[in-house]
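Handing you this structure, nothing more for now.
With one protein chain withheld, the remaining protein chains of the complex are depicted in position.
On to chain A.
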Amino acid sequence: MGLLSDPVRRRALARLVLRLNAPLCVLSYVAGIAWFLALAFPPLTQRTYMSENAMGSTMVEEQFAGGDRARSLARDFAAHRRKSGALPVAWLERTMRSVGLEVYTQSFSRKLPFPDETHERYMVSGINVYGILRAPRAASTESLVLTVPCGPDSTNSQAVGLMLALAAHSGQIYWAKDIIFLVTEHDLLGTEAWLEAYHDVNITGMQSSPLQGRAGAIQAAVALELSSDVVTSLDVAVEGLNGQLPNLDLLNLFQTFCQKGGLLCTLQGKLQPQDWTSIDGPLQSVQTLLLMVLQQASGRPHGAHGLFLRYRVEALTLRGINSFRQYKYDLVAVGKALEGMFRKLNHLLERLHQSFFFYLLPALSRFVSIGLYMPAAGFLLLVLGLKALELWMQLHEAGVGPEEAGENPPHPLTQGVGLASLVAPLLVSQAMGLALYILPVLGQHVATQHFPVAEAEAVVLTLLAIYAAGLALPHNTHRVVSTQAPDRGWMALKLVALIYLALQLACITLTNFSLGFLLAASMVPAAAITKPSGPRALYAALLVLTSPAATLLGSLFLWRELQEAPLSLTEGWQLFLATLAQGVLEHHTYGALLFPLLALGLYPCWLLFWNVLFWK
């Protein structure tokens, strides 16, 4: 306390901060990035362990042997699907009823805000079919869900076959939680429709018929994607909508059964590194970690499970991969793993809550807890704090004067001018953000009338046009500034922008670390060094390269590079355009928050720095 209240010491401290500011900032930034990369190495990654007692020591014996049945059901399903061209609802109802389930259907329809060119759909209507296995030992207060999303492009018929065979096998006395076997049409749209109807809410403007059968509070869900009779490995996806993750125990459970059944299991399509002592293992885990960070930062559900997380249902997606590996597993192995998982989930007394909800995964059996990864983002945000402190002190000293003048009058005067000059740039940049958020979807019809483009293209091009137009605006926003103190104007603006950015990034980091860290890593350096003097062209180039859109483009390249499917420039641009459209669509159909976050939060903030750069 004495340190800050004593004016002499305070001045000394201030001088220290001002003098060492640049090296401190560089050091902090480097420390942040280095810390993040170090997360993949053993002292910071820990082995995963099962925290939930109810699932730990109680081993179950899997007895599933319905491989042939699963295959024949899958064939039947595929044949009926080909014949009708849509989900064979009647066949599903009949089959589910014959294995003793209570069967219900739900029809839904949704008009997308603009045509989805990736999935080729606009006016969507479909029917979900689900069957409930009633647990004999409980009054339908709790349930588990096994869901198979069927889309127009992913047939997923083996998954349906396996699910039905499991349902036929599941008529046992030991169930204490109802099991819902759900087949959704139009993959995630159907899942969203079903979830909204199950919880009797309407978030995304979906029209659907009310559900006739329910089974209490859903405790956990597993989504299954299988498209071949044999698999070489099972890939597990955890990242959900807006970067939400299921409880780590659910993943541990999956991993337990991978080991027990001798299955080859992958995360982000990458095998576990075997050798942690040499450099190869950690390098591979850096790749896996980066892939997870990119996936989580995108905020899009990495499978049908991602939509369950909003309703506090722990969920993950299992994907059967059939590659060119030698050893193949049949459906029995996958079925046994699923049976085991469900039986253990059946043992749960409480919702999964013991283990971590915030974690990063450098490998399937390794994790980084929130306490260990947060410093990485903390170091990056510290740069903004230090810079803001420096600016504030410079502003303060400029106002008070170098000779430590006792008179106060300059204070209110200069501060008043400084704040007034901030109103216009803040308002203009926020208005740009609002336009970016609203206009593309609203104005798509106007655009298609005047230009020879389709709706989806119109949305994306409007988006880019407004984004670029924002760059041209700042030159005419600061006419009101007095000429008295030319530096004070941009300093005040930059101070506000730094604090605004730091606040936004801190909030994002708390809920979705990956997104916060990625944005901080790209935006912080440019934000820290931008000023209207010096090599302006260089600053401008740096600022453009680290703008939110450029970060997105860069992430796409990095993502494909890590997946060992590198993109050419034109492909990258095509993918970028498609991603923009998907981002807007996912905001409207599932409530993904990345688009509004970038449009309403980070883009206006970035425009402020642009404004600082071109301050006259």
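Keep in mind that, in the parts below, a residue touches a chain if its C-beta (ideal position, glycine included) is under 8 Å from a C-beta of that chain, and two chains touch if they have at least 3 such contacts; residues count from 1.
Simple rule for what comes next: contacts and distances are computed from a predicted model.
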TODO: Choose one: "Hemoglobin subunit alpha-2", "AP complex subunit sigma", "Sodium/hydrogen exchanger" or "Phosphatidylinositol glycan anchor biosynthesis class T". The correct choice is the protein name in UniProt for the chain not shown.
DONE: "Phosphatidylinositol glycan anchor biosynthesis class T"
Open item on the list: Using the document's definition of touch, tell me which of A:Arg9, A:Arg94, A:Arg325 or A:His445 contacts the absent chain.
Closed with: A:Arg94
TODO: Determine which one of A:Arg134, A:Lys260, A:His347 or A:Arg560 touches the chain that has been left out.
DONE: A:Arg134
Open item on the list: For the chain left out of this view, which of A:Lys111, A:Arg312 or A:Arg325 touches it?
Closed with: A:Arg312
Task: Residue, one of A:Gln63, A:Gln172 or A:Gln574, that touches the chain absent here - done: A:Gln172
Task: Interface residues of chain A (partner: the chain not displayed) - done: 94, 97-98, 100, 102, 134, 136-142, 171-173, 199-201, 212-214, 216-217, 310-312, 349-351, 353
